[in-house]
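Complex shown without one protein chain; remaining protein chains in place.
Take a look at chain A:
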Amino acid sequence: MKIRANALTAIALAATAALSLAACGNGTASSAATDTATSTKVAGEITVYNAQHDTLTKEWVDAFTKQTGVKVTVRQGSDTELSNQIVQEGAASPADVFLTENSPAMAQVENAGLFADIDKATVDQVPAEYRPSTNKWTGIAARSTVLVYDKTKISDDKLPKSMLDLAKPEWKGRWAASPSGADFQAIVAALLEQKGEAATTEWLKGMKDNFKAYKGNSTAMKAVNAGEVDAALIYHYYYYGDQAKTGENSNKVTPYFFKSQDPGAFLSVSGGGVLKSSKNSAAAQAFIKFITGKQGQEVLKNGTSYEYAIASNVDSNAKLVPIKDLQAPAVDPAKLNSAKVTDLMTKAGLL
């Protein structure tokens, strides 16, 4: 009996101890290393709301922490989940930095008036076509829309000329997408911006009839590879990333780029921004400057993310189709409207 009663106390103690352990588990702040890229001294800690891929952001964070000693806490979520969360949190948001995979969620936070201006030095690193004209946030990387398909099922002459063709009856039951993902919603947002609400609604209706829903782009690609569907509308780097690993999920698929400024050639700009309410905006700005700087962009060039590098004159990974050959349509990233998109997709029965 006595042991049991003591055990309860021990459990409570262990819990407290473990909680505090966990709290400072990743707090091993490395000593402020020599400062090369960042001109101003920064310190302390920041919280990043991260909708970018876990592994990519981790590479950025580790390199940044090593260089500056700033401790970075990451909250993982999806683009619109986190943007809506920031909007609801308002000035009380614990976030200092917000990173996304796509632009619509950035536009949403910008429209809510929650972003601080991006430092001039950072803006200068990023070409104008990869950032909003307002400079309330900036592009940090980019990803291209692509149709991955099974060559044995679709001959070259039967490939769709435009992404819009996928709503036609001959594509019924033949293609996959991940409608719950921010990636796909960004494609729809670009379509909305280019062709208007009526055309978008029409296309979504056709999509609902034709497509098969998967959770996540990689799962959709895997379905093409396994012969469950003929094609999948995803972003390019899922293919290149898998090819670079084992190719297990992509060896039987071929990427097809729509080009010709088609809505399906949309190049989605991943965003990074600093929140007005940040309690450590110096470090937050330094972080954005770091990832759009040479070292941060080289993570894109040399790392395993296969997203396009866009800033500081760093080339993208040599395995990719060069960004200028993609013939992407011109879309102002600040004008992409995520709320309208989820609304239209909910109405079409996709969410």
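The rule is simple: a contact is a pair of C-beta atoms (placed from the backbone, for glycine too) under 8 Å apart; a residue touches a chain by one contact, two chains touch by 3 or more; residues count from 1.
The criterion applied here is as follows: contacts and distances are computed from a predicted model.
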Answering from "PadR family transcriptional regulator", "NADH-quinone oxidoreductase subunit F", "ABC transporter permease" or "3-methyl-2-oxobutanoate dehydrogenase (2-methylpropanoyl-transferring)": the UniProt protein name of the missing subunit is "ABC transporter permease"
Considering the complete complex, of A:185, A:297 or A:317, the missing chain is touched by A:185
It is residues of chain A that touch the chain not shown, namely 1-2, 4-5, 7-8, 11-12, 14-16, 18-19, 21-22, 25-26, 47, 53-54, 73-78, 80-85, 87-89, 92, 94, 180, 182, 185, 213-216, 218-219, 222, 226, 228, 249, 339, 342, 345-346, 349, 351
